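Below is one structure; the comments refer to it alone.
The complex appears here minus one protein chain, its other protein chains still in place.
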Amino acid sequence: MAQFRVCPDSGFYFDRSAESLMKVNAVAGVVSLLIAGILALGVILTRWQDVHLLPADLFYQVLTAHGINALIFWVIFFEIAVLYFASSTLLRSRLAAPGWAWAGFALMVIGAVMNNVAVMQGNSSVMMTSYVPMQAAPHFYLGLILFAVGALIGCFVFLGTLVLAKDDKTYDGSLPLVVFGALTATIIAIFTIASGAIILVPTFLWSVGYINHIDAEMYRIIWWALGHSSQQINVAAHVSIWYLITGILFGARPMSEKVSRFAFLLYIFFLQLASAHHILVDPGVSSEWKIFNTSYAMYLAVLASMIHGLTVPGAMEVAQRSKGYTKGLFEWLRKAPWGNPVFSGFFFALVIFGFIGGITGVVMGTEQINLIIHNTIYVPAHFHATVAVGTTLTFMALTYLLIPVLFRRALFMPWMAKLQPYVFSLGMTIMILFLLGAGTLGVSRRHWDMDFTGAMLSFDYPGTAYMMVAVGGIGGVLGVVGGAMFLIVTVGSLLFGKKLEPSAGLFQGFCGLPLADSVYNVEQPPRLERAEPVEHHHDGFEAPGTFVLALALLVCFVVYYAINWDYLSSVWPIG
Amino acid sequence: MSSFQPPADRIWWQVPVGKQEIIWAGIALVWCLIMFFMMPYWHVYGKQNLSTEAYQTNAEKYGAAVEAFVEEYQTGVDEQSGMPIVTPPAGSDIYMLGRLWQWYPILNLEKGKSYRLHLSSLDWQHGFSLQPVNINLQVVPGYEMVINVAPDQAGEFTVICNEFCGIGHHTMLGKIHVKEN
Partner (left out) sequence: MSEDTNLPKPERIPFFQRMLDNPFLLLFIGVAMPTVFYTLWGVMEVATIPIAK
């Protein structure tokens, strides 16, 4: 029986089992996002002090579930789908060990459900960080552990598929850049999950009483090797997808294979050290450790991100210019397909990730500047720019691309899809900017009540702080609307989207069943050839518009960095 | 054709890199190094550097130290909260503890004087967030951190808890009064 089908629209070859696994992982991810999004509404409407929707216990419960479903379940389910896509579909290879891949998926689902049940039962409102010695129910930790083991299996299936592809000679030469980026994500994921196991397994044993003490500071250090590195998986994954999307939409090729891969190599070496961002105001850890780790060893991973920041849009610019969009600095960008949500989603993700998420992340990860930012609502504002827009919107854009290709359905309500990246980005950007501002005024994260109702002492935030959180709340609601639009389009497409030939029915969409047998008529796809050679002419500036954008980023970066040092210098001297 | 095909050149490492990428990477590297050296620079020339002095402790030990401190220097009781108000001499070791849900005791300090502030938690993790100054520290049970603070403004300052510590988290406030001298 033949294994592969070829997609008549995109030319991608889908391995039968990889195809099913991609679908189920993507669907599970979207379901997690749905849950997280509904909960986000509860979170933001409670933080918005005039609305103050939920009571305290419910707020913390909802916030715990929002963080875990969004940051862990949505993102990682989807990433596993991406890994299978990168290794099997892009390399035209059979998937290694599909049985294991299914077992991994089952563990992830069981784990996610178990953890959600634990939080719902109400005794596990410990936030996603579950700092000891505050204790959650045992199945809270067990759920996370099972989920992590499942994801780890997914990583090994990815690596196994790379080996298979190489043995079967399904491609010629080195791995494609996008697959190399996915490999980077996998490597980071393996470290991440191993760290998670090292800390969550003892914590689980402690919660059932086999261990009587977990050291709180040790927990923090090792937990953040999980918590922060998992964000670095996202970075590597969404940067790879940016290269993929520019490749698909514009036929863009990397400006330089060497430069882009070297940047990924810097990620592999240094990106994960940044887990130290969370330990900068902890007791007893030396400044040497903090400086070395928080700066990714001299900011070499930031260097890598700045390089990608040039080469991703640069590749697009070069491709656009070769199509004749050469007028001025920015015709290539003005004439981009702004009505295509794959493009607009990708591009907004890139800009918001870079300009807001990247800059704020580096600033607050500076050893001393962290003093004025740690645990304020600035922190969630920052990571909504990185993960809730950068990663999430990239994944949304990719989903729009995959619905026809993988799920064989036309987009449902395409006008809504077209608007969605605009609404989501606008709402989230408003929320992010104003919560950044509120954090600068000292507003705390994970905090139910800015009025401190019931406290024995009192404190009044300045009026501007309330105003900032309120405007952030309006932005957040708009963000939720944008998220809902995404869900309407995706779920609607699987339910009601026009069927494309060869077509998929309901179960083939939601449950990952294969298409009709006759569709799988390719025994072994032709070898994936190397890209067409081009002449290398490097006399001038190939992508001047991008260079100007990059300089604009740098200017914002320098100015904002300086402002924060200035702010720091104004607070009480401490030593 | 693209980013999802293997590189065109078998030996892509030797394909020359464009001017643009080289210049940008150079600029970015310089910026990265500046940011890196800013941190040691601030240790030498800046006034806000977190001390790394810390001790392993436990709730009984730390609680006892705080009680001894309160007993020695207590000068009053706050009416609103019933919490002791403590006025330690300038330059001395001063203590604050976090527990569910208070920052204990209330401190009276003098502007321009330096103190050695000890911080720890008796139960869960808490977040010491001094407002409106906006200095934020993680307070971890089992560890006593000692930092030198030198208030340079007079007035009433509030310590908020900004690490989630259970249902009363939002009620966890403390006070530091700084008086002009």
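We call the chains A and B, going by the order they appear; numbering starts again at 1 in every chain.
In the analysis below, a residue touches a chain if its C-beta (ideal position, glycine included) is under 8 Å from a C-beta of that chain, and two chains touch if they have at least 3 such contacts.
On a predicted model such as this, the values are computed, not experimentally measured, just so you know.
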Self-check item: Neighbouring displayed chains - absent chain, whole complex
Solution: A, B
Quiz item: Looking at A:261, A:374, A:409 or A:447, which makes contact with the chain not pictured?
Solution: A:261
Self-check item: Among A:183, A:515, A:528 or A:568, the residue in touch with the chain that has been omitted
Solution: A:183
Quiz item: Touching the left-out chain: which of A:48, A:131 or A:270?
Solution: A:270
Quiz prompt | Residue, one of A:79, A:217 or A:542, that touches the chain absent here | solution = A:217
Self-check item: Chain not shown: contacting residue from A:3, A:195, A:344 or A:391
Solution: A:195
Exercise. Kindly note down the residues of chain A that lie in touch with the hidden chain.
Key: 159, 162, 172-175, 180, 183-184, 186-188, 190-191, 194-195, 215, 217-218, 221-222, 225, 229, 261-262, 265, 268-270, 272-273, 275-276, 279, 283-286, 289, 292-293, 297
Quiz item: Residues on chain B that touch the omitted chain in the whole complex?
Solution: 10-14, 54-57, 61-62, 65, 143-144
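Throughout what follows, only the chains that are shown with their structure count from here on.
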Quiz prompt | Centre-of-Cα separation between chain B and chain A, whole angstrom | solution = 29
Quiz item: Taking the complex as given, what residues does chain A use to touch chain B?
Solution: 56-57, 60, 90, 126-127, 131, 133-134, 171-179, 215-217, 220, 243-244, 246-248, 251-259, 280-287, 291, 295, 298-300, 302-303, 306-307, 310-311, 314-315, 362, 366-368, 370-376, 440-442, 444-449, 452-459, 461-462, 528-534, 536, 538-543, 547, 550, 554, 557-558, 561, 565, 568-569, 571-575
Quiz prompt | List of chain B residues in touch with chain A within their complex | solution = 1-10, 12-13, 15-21, 24-25, 27-29, 31-33, 35-36, 38-40, 42-43, 46-55, 78, 80-83, 102, 119, 123-125, 127, 129-145, 147-153, 158, 160-175
